[in-house]
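One protein chain is absent from this view; the other protein chains keep their places.
Chain IDs A and B follow the sequence of writing; residue 1 opens each chain.
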Amino acid sequence: MPGLGDATRGRILYGGDYNPEQWPEETWHEDVRLMRQAGVTTVTLGVFSWARIEPRPGERDFGWLDRVMDLMHEAGIGVVLATPTASPPPWMGHLHPDTLPRDEEGRTEWWGGRQHFSHSSATYRRYAAAITEDLAARYAGHPALTLWHINNEYCTYDWGDEAAARFRDWLRARHETLDALNAAWGTAFWSQGYGDWAEVMPPRHPHYLKNPTQVLDFKRFTSDMLLECYTAERDIVRRHTPHLPVTTNFMPLWAGQDAWRWAEEEDVVSVDLYPDPRDPFGAQEGALVQDMTRSQARGPWMLMEQAAGAVNWRGVNHPKPRGLNRLWSLQAVARGADAVCYFQWRQSRQGAEKFHSGMVSHAGERGRTYQEVTRLGADLARISPHVAGTHGTAGVAVLHDWNSWWAGDQEARPSHEVDHPGMLRAWHRALWQAHLTTDFAHPEHDLSGYPLVVVPQLYLLTDAAVDNLLAYVRGGGTLVCGFLTGVADEDDRVRPGGMDARLRDLFGIRTLHEWWPLDAGETVACEGFRGALWSEELEADGTADATTPYRGGELDGLPAVLRKGRAWYVSTLPEPGALRDLLTRIAADAGVRPVLDGLPDQVEAVRRGDLLFLLNHGREPVAVDLPGPHHDLLTGTDVTGRVTLERHGAAVLRP
Amino acid sequence: MPGLGDATRGRILYGGDYNPEQWPEETWHEDVRLMRQAGVTTVTLGVFSWARIEPRPGERDFGWLDRVMDLMHEAGIGVVLATPTASPPPWMGHLHPDTLPRDEEGRTEWWGGRQHFSHSSATYRRYAAAITEDLAARYAGHPALTLWHINNEYCTYDWGDEAAARFRDWLRARHETLDALNAAWGTAFWSQGYGDWAEVMPPRHPHYLKNPTQVLDFKRFTSDMLLECYTAERDIVRRHTPHLPVTTNFMPLWAGQDAWRWAEEEDVVSVDLYPDPRDPFGAQEGALVQDMTRSQARGPWMLMEQAAGAVNWRGVNHPKPRGLNRLWSLQAVARGADAVCYFQWRQSRQGAEKFHSGMVSHAGERGRTYQEVTRLGADLARISPHVAGTHGTAGVAVLHDWNSWWAGDQEARPSHEVDHPGMLRAWHRALWQAHLTTDFAHPEHDLSGYPLVVVPQLYLLTDAAVDNLLAYVRGGGTLVCGFLTGVADEDDRVRPGGMDARLRDLFGIRTLHEWWPLDAGETVACEGFRGALWSEELEADGTADATTPYRGGELDGLPAVLRKGRAWYVSTLPEPGALRDLLTRIAADAGVRPVLDGLPDQVEAVRRGDLLFLLNHGREPVAVDLPGPHHDLLTGTDVTGRVTLERHGAAVLRP
Partner (left out) sequence: MPGLGDATRGRILYGGDYNPEQWPEETWHEDVRLMRQAGVTTVTLGVFSWARIEPRPGERDFGWLDRVMDLMHEAGIGVVLATPTASPPPWMGHLHPDTLPRDEEGRTEWWGGRQHFSHSSATYRRYAAAITEDLAARYAGHPALTLWHINNEYCTYDWGDEAAARFRDWLRARHETLDALNAAWGTAFWSQGYGDWAEVMPPRHPHYLKNPTQVLDFKRFTSDMLLECYTAERDIVRRHTPHLPVTTNFMPLWAGQDAWRWAEEEDVVSVDLYPDPRDPFGAQEGALVQDMTRSQARGPWMLMEQAAGAVNWRGVNHPKPRGLNRLWSLQAVARGADAVCYFQWRQSRQGAEKFHSGMVSHAGERGRTYQEVTRLGADLARISPHVAGTHGTAGVAVLHDWNSWWAGDQEARPSHEVDHPGMLRAWHRALWQAHLTTDFAHPEHDLSGYPLVVVPQLYLLTDAAVDNLLAYVRGGGTLVCGFLTGVADEDDRVRPGGMDARLRDLFGIRTLHEWWPLDAGETVACEGFRGALWSEELEADGTADATTPYRGGELDGLPAVLRKGRAWYVSTLPEPGALRDLLTRIAADAGVRPVLDGLPDQVEAVRRGDLLFLLNHGREPVAVDLPGPHHDLLTGTDVTGRVTLERHGAAVLRP
């Protein structure tokens, strides 16, 4: 199968979404000049171009795209070609209202924005296949083409009637019989027993709480329907260009797609990444997404979209201060990206995203944004040969599963203060601050290569996942589990005792009497630290090797943290420093060391291949002590003993 | 007519909702063992069992219920049998979309939750009557059956077309002529005059503010339609079992039902009660609901549902700390409950309420929850013979009326900081903190038995209610009225002068110039205390015996509190301590004493029959001085002089 290497050909791709249809042709030539000047090597064409290519049903206008493709080829710039199916032309909704999604309250999602297509609409899928077929046929042999990009940020739901029919098909395939569905959904409660498949519906607006397993299956269904849309188009382009890789771009840590499953269907895993420049933990947000994307890709991956400056969809949209775009781009490379791309090349003058920055901002060539983009292009060109295609290594795996997220996110639950991504972020942050490089893994993946496995929270664990965790510990691995893990089975059935019995045994827990969720802002005292969000009334079974107790309050003396051999259970969220220190100690015991010792807090260190990336997230310069002499690929200078990083500066060091 | 005594037969009922259809039959036998061990004497069956009993339209499957009924009978456990009509099976909405309610914006409430039935649907009512008929016929002679439970927490609205037709019927019955309706609704304003009954609609989503009397009548209509649903089923079961009492469970202090009217149609008044264990005034919330329910029942009542631990529908759901379930249960008994029941017996593993606690929690028999449930069962068995069927007495009546609540809650009103239940709570709290036992009463009830009547706020007062209050004071009663009382008549017509003229005269008010509502968090200085929420620019007529003035600000020197004979008017909400002290003084003048003198703040004292209940709401032990020797029924020991209550402890003392 083709992969990212077939597109990169040994160099880091650099570029972005290019929407020449928004500009007069004279601007295209100016664009090429500026692209070359900035070191751009790749552009993504065709996203949202459907109405241009098919202005009326069945018509085709490829002429303009031919010209752009040729222009790119002449300029030596590779093309990522997108199928335009994320935004059907107005005629589609007008002629075929069945292609428009309905929300859970029955409201239509109209054209006039984007992504107003029903994943379940046969009509939509037919049109999408046809345009994909013609696009692939036309450009299969074009020399500029390097990678296919299917659709864009798949993210639609549909509660309408055609989706309902597809949902029933999907449920039949999953549960086979109505009896099995009734059992899985627990329909004996609240008189929800289904006597006929025709009665089964998407979870539409009810009088009171929805059935949570119905909602869970609807989320699975939605991810699968979108995936069907993807694979249908992928299979078409693959037929035309079996030698070229195919991707679709994920939104970072987004609830709608089970990206573990999706990644298996992609030749290249790509993601869009937009941390807030004003978020004090923006760099860690980036690291998390990068680690997860790399883990899904099992190697180099593609940063399909980032912003050169501000985005347009926050309440207040801050620009990137000088140096930040470069720093965060190098961070992506450090964490495995072989492509650094933007939405978009040239900032729009019109439309809903005209206040989203571009590589060429409204200020144009003279603007700071483009100047910094150009500097970064030169940097990437310099380090590219040493980096592209190389892998990093991580001693820690953090477990994440969309099914668990979906199930845990139900309406009526112990605490709305606790959420899956929040727990992922909190635990990843502790590891990131401890300079421990992390992969992400699915709970049923082979974990044996990792000395340490961390489970921030997996509310839902399949039997196979429980087996896997137990086998991992039996095999010598060290496991740290946060609270609310192993509560439910695959159908969101609470396991007897409120937590899987084998897991309780693993940690030395006899009885989980009660959960004691904490209010927003409340903390609970434990021996040596304070916990937030959660606490538990646990009764140990006497087999644990050590416990850290709660202190004071209703849980005084009960275990907050249990350790039994290499298995740890943490029944609260320790304050950040305490969690970092706890994980540092456990990691050390498991033989996992930080990337570098003695690093200043503001410096991130990552190894990729034989290179050491140092990233200064601070606004002040900082000096870092190095273990021996290195060569800095960015400056071309040798450094020994210590290296000084400017504000938002970076070093890419070869030993 | 049968009553609660026919179900209790002299002992306090103890048990809860039992949903065996969620569990395999082997669990049923385990359940019986645990029930007997816990002292359970009653279970409620059949709530939400419609789809199980009638899996397809017209079919019946009673076999499983026969077996459960028999099993309960063999175990000596009485059965409260519910009609299953609160949650129609999926086939009903599928085959009969006319049974689904529409909200005010036209959105359908779909099946997949519960209570997705239109109270106005003839189809729904026909099916409900049929299943009720068959259920009653089948179990009329079953020896386990002790009480009928109709539906569950009636609480649905419907703005749809069939409801619109029923609304018109209801309005015809109320107003007789269109002219009368136009007059009552004040349709001369904003060009709303109706020329044909067909034009009259439920108050659907408008461009701007709704007609408040239309909304008021719609709330009355909704309560009446739900009541029709109830009485239709009640009459069916009563025909089969004239000797057995009938109830339906209220939600506590819920806006949707005029419970004064409903209670008249019930043989047993029952309520569901779920104070937040973390609410510092949770115990007072309980006392309020218990006082109101007892007043509606005019004697012993049934606590149909409470939680043994956490609920599942708050943002953060806290468990009950050790002892709290027992304490709050004994509080209900102290305030007149002859039945202490839970939702539900065994905590669900599936569905929307699986995180709502049960008497048997996910932790099972070993869990703290079940252990405490068992202790309470023994306590209740011990005090039961001395308590069941006895009455308490209260010297204070607090007036409450749903019509006033409904009318006062209109969109465009003087202040959204002021709300009816908030005022009830604030005034009841002051009385509760003063250890003054309170009944609730409707403003048209005979009040002559109460030395003191308190009106926190009755925005709407009928002419008859005003007559009643005046007669009460003339008859020697002491009346304390909060602000915004007597503003509107039965049709929400503002009375001339902004407050009923006879009431103004009663208090010595010449002119109510202006209301001065306060902003959130704002207070106003009065002589000796600060007031919140409200103040008034009042001009006294010189006949008042005493006034307490405002101090400073725009109202400096104007009367904040007026007293004229035994009639008091309080034009602000005094801070809690001031209101407590004021009511204590007025009560003393009226000859109403606290239950005990010198009680610590954290201790609640209630008399029922000849028993004195002492309840320690504090987390620390506390000693209470007693007036003479007593026998503590809970411990079986004699106490003299003083009794010490453990943390969350209680004593049930016989002199």
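A few remarks follow.
The working rule: a residue touches a chain if its C-beta (ideal position, glycine included) is under 8 Å from a C-beta of that chain, and two chains touch if they have at least 3 such contacts.
The structure displayed is predicted, hence computed values, not measured ones.
When the full complex is taken into account, the listed residue touching the unshown chain is A:Gly112, out of A:Gly63, A:Gly112 or A:Gly628. Here the missing chain is touched by one residue of B:Thr99, B:Ser120, B:Asn211 or B:Ser404, and it is B:Asn211. Touching the missing chain, out of A:Asn312, A:Thr374 or A:Thr543, is residue A:Asn312.
Touching the missing chain, out of A:Ser120, A:Asn211, A:Thr369 or A:Ser535, is residue A:Thr369. On the side of chain B, the interface with the absent chain consists of residues 105-106, 185-196, 198-201, 203-214, 410-417, 491-494, 496-498, 510-520, 537, 554, using the contact rule stated above.
Contact between chain A and the unshown chain involves residues 19, 21-22, 48-52, 55-56, 84, 87-91, 94, 101, 107-116, 156, 278, 309-310, 312-313, 315-319, 321-322, 348-356, 361-364, 366-369.
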